[in-house]
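For this depiction, one protein chain was excluded, whereas all remaining protein chains were kept in their positions.
Up next is chain A:
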Amino acid sequence: MQMVLNHIRGKAVVFTGHSLGGAIAALAALHYLCILSSSWAYAPAPPVLCVTFGSPLLGNKALSKAILREQWASSFCHVVSQHDVIPRLLFCPLDAVPAHVIIGMQLQQLPMCVLGMGRVGAAVASRMADTNQEALRQLIQEHAGVAAIEQKLDATETRGGSPYWPFGTYVLCSPDGAACVDIPTAAVQMLYATFAARCMPETSTVSPEAAHSCYGNLVQSMPQHLLLKRRLGALPATAAPAVSNYDAGISLALEASGITGEATEAAPARQWLKTSKHVGRSPNLNCASLSIRLGRITPCRAQIEWYKASFDGDTGYYDAFKQRRSPKKFHKANMYRIKLGQFWDGVLSMLDTSQLPHDFHRRAKWVNAAHFYQLLVEPLDIADYHRHNLHRTRGSYISHGRERRYELFDKWWKQKGCTGTGADSGDTSTTAAAARRSKFAGLTQDPCFWARVEEARDQTESAKGEHDAAVLAMKLESLREFERYSSELVESKEVSVDVLAPQSSYSLWVEEWKELKLRDEVRSILFQF
């Protein structure tokens, strides 16, 4: 597997599989995507597509969200037929599924692989199915229904239910066509609704194994559906003729998914199809309106820059904010800080739910805006974190206190930096050397600089009272490392003037550190005697 992946690295790949094979295909695709995103970060990654047929559910809500966040959801396409039990099986709690069903499922894999064994397997499965068919169906319908209702009630945790959750696009097939949904919540609802809608007598006779192995036929018939000019057959007489194209489209999709207009599930299913069919505006429109909001929020950033400037000669804005100097100014700045944070969190949540264009995080405008926001405001968040002493209760800021937005913005900025100067690493180093700063930067280029200063100050403090020589040596070494790092930043003028303000935490640390070094030297001299 690893070898295969290595072989195909960097190429466009389609993964596919049926039933359990589908799940494996999805796992492989995920693995491949992970490799791509870590090694291929600096150029547009090659497209990846994963198509599964009748695959069982693979992961929980967390996985589903993570896939959305990484914007991989569009790479996954799950084809599910109307009466297939397997994709819906995992809505039931594991202990509720009779063991023989699982065996049956495994056996069912065989017909697809080995034709000769197929009859035996099918026979076993059908025998099983004959006795349990109805019970199994009831069971699944019940649990899928429970999952659907729970989700409707917006229960935060599914108590006793199954943890499994769909991701990617679902193609719900019926003999009449196929309907697509690409929102997980809608997918759950539609999986239930299509399964529960069995009003037509002939469909109820379809055996599970038949439903599970009918994908070949479905795929074959799909292009025919595209060629057929379709009209709404089951349109109720009461419906007004002046239905909008959009509504007509929804009705067609509903019919295609195998739910007839008369079924009780029709109304909710229609609703969910609508949610899935982007009733909201398209990503590009969202992005445009977001630009307007960015324009409106930008003055807040300018105000914080003024706040920063007003303390540049004194304590620096980091310490002024931490000590809440000049309360009225602090109140204003804090307000702007919170507003900006809410705005960017809103942007990220839109991004997570795929409401923004897929290349949003590569657009220079947004990457730059996010980066400058981060450089200016993250020091204030660090100050807030340390003022509340969260670094003692929750752990250091860099590892435990950073907002997710900052980590993402870091990633965006790094990607941008590398694509901007070209792939040749030698080239980048020369340009960087050529563009040496002659003045101090407007904003400190390391957003976490102040968190490191705080850590260094803490460590200096603890080193002062340290008696154990080995521990002390360790602490001094890490302090020296910080000294190297910070003095390099200062020398290359990568910091803003506020860092060097006379009363800033950094200036205070430099003093403390000098004192500590002196003491250490004196001690080592004494030690020699």
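We adopt the following convention: a contact is a pair of C-beta atoms (placed from the backbone, for glycine too) under 8 Å apart; a residue touches a chain by one contact, two chains touch by 3 or more; residues count from 1.
Simple rule for what comes next: contacts and distances are computed from a predicted model.
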UniProt protein name of the chain not shown, from "Membrane magnesium transporter", "Disease resistance R13L4/SHOC-2-like LRR domain-containing protein", "Response regulatory domain-containing protein" or "Electron transfer flavoprotein-ubiquinone oxidoreductase": "Disease resistance R13L4/SHOC-2-like LRR domain-containing protein"
Which residue of A:Arg296, A:Lys411 or A:Lys464 touches the chain not shown here: A:Arg296
Residue touching the undisplayed chain, where the options are A:Ala12, A:Ala62, A:Ala267 or A:Met335: A:Met335
Listed residues A:Asn60, A:Ser310, A:Ser396 or A:Gln445, member touching the removed chain: A:Ser310
Contacts of chain A with the absent chain, listed as residue ranges: 296, 299, 302-303, 306-307, 310, 324, 326-332, 334-335, 338-339, 342, 502-503
